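Shown here is a partial selection of chains from the complex, left in place.
Note that the chains take the letters A and B in the order they are written out, and that residue 1 is the start of every chain.
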């Protein structure tokens, strides 16, 4: 039995036994599963944050890695349980937006998981991670083809979601998709977004009381506590503070506040 | 050397190096140990919470999994270090109540670990997880039979602990055994408990200011923020709020407050 990699991204936290039972189910199907914890500390029900986080790591894993992503506020309702196949990877999780970056960046085939093909019992109404997504992952690990786990969905035409809106005079208003552990404010605006608009320079960045017209390259360019703007390691625009917490300094609330930039 | 699974449940947290050293000890005995983190964030010294959490995941793991459970407020005192063998699994940890659900649900053989048989050095007085339980786990992984690690204990007659008390007029008062990450209030009262009393319906549920006479099946049946009562995915009675935190809404304190139900 070969080692096969499964990554886990959930909002289940690490205080309870939830991730324990789903790891147990995966192991019971395929004991040599190599389970890699990414995070279980996604903010509860934060589908957008999970979608962004997935996007920052999935591509680094080797071929045939299964990415398990369950943030599932609608568990028990009608949202579809999904299985995606791309050239390199598999993805398992609910059809609620967690895969929006995958849809817009990868060619994929989508399947709606068929509960009857996956599990002999009746799944609980509140814990599909354990009763549907983990068994589906287990069956994939055992070598079952996607077709045996669900119905292939017709071509989907997703409208790629963007995280900015256009204002007047070349100003863009950017949403923050994450405040990371260090207090860096990560916007959903990428270098790629800018290039698609045939724009190549940022003239001004404004976040609440802070405003600058220069971008930096790395944190150590400024002094402790100073604010700065840079393209981060994933090529998203980020507001950071040197060895300090930018979100706290700016009193930034990601659900209400935004970042304005002027580009040309 | 075959992969063998060890699950870890502790209250050591993830801020310090404690779990590092015990993982190192297990690996030094058996490098192919497949160590699965369940949680290290059990509330400090919360033996009851750990016992409940263990109960939610242990049975999902494959045969011969070793479940390592160390919440050990009495470390260094006289409580016995235990090894349990059930038909499917091994359990290693202190004899302080963390295994109470295993005792009441499984047939088992119990052994008192013998420090002299396990480790050549003198164990530290304050870190038996590293110096007794991890080496015992390592020796099990190496294939040693239980008899070589300790003394078989005579039949134990555990009085199964229940998490409810009977009041007048068919009312039961239920303890909360966990407030989970989402704020769900999980009581220690299971469907099985109710069936044992030959009762099959719940007429009323009362928690602080909230009262209802209907049970729901899944979260999506109600609107955001509404409170509801349901049998959760482990078949324990739970008070939840749709996409919201029930414990906060009710200002529920698990050490003081309780849930009243009326059954027939």
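Going forward, a contact is a pair of C-beta atoms (placed from the backbone, for glycine too) under 8 Å apart; a residue touches a chain by one contact, two chains touch by 3 or more.
None of the values given here were measured: they were computed from a predicted structure.
**Student:** Given the 2 placed subunits, let me have the overall number of copies in this structure's complex.
**Tutor:** Full complex, one repeated sequence, 3 copies overall.
The criterion applied here is as follows: only the chains that are shown with their structure count from here on.
**Student:** Which whole number of Å gives the spacing of the CA centres of chain A and chain B?
**Tutor:** The mean C-alpha positions of chain A and chain B differ by 31 Å.
**Student:** Going by the contact rule set out above, which residues of chain B touch chain A in the complex?
**Tutor:** 3, 5, 7, 9, 14, 36-43, 52-62, 65, 178, 180-182, 217-221, 230, 232-233, 243
**Student:** Would you pull the chain A residues touching chain B in the complex into a rising list?
**Tutor:** 11-21, 23-25, 27-28, 31-32, 35, 37, 44-45, 73-77, 124-127, 130-131
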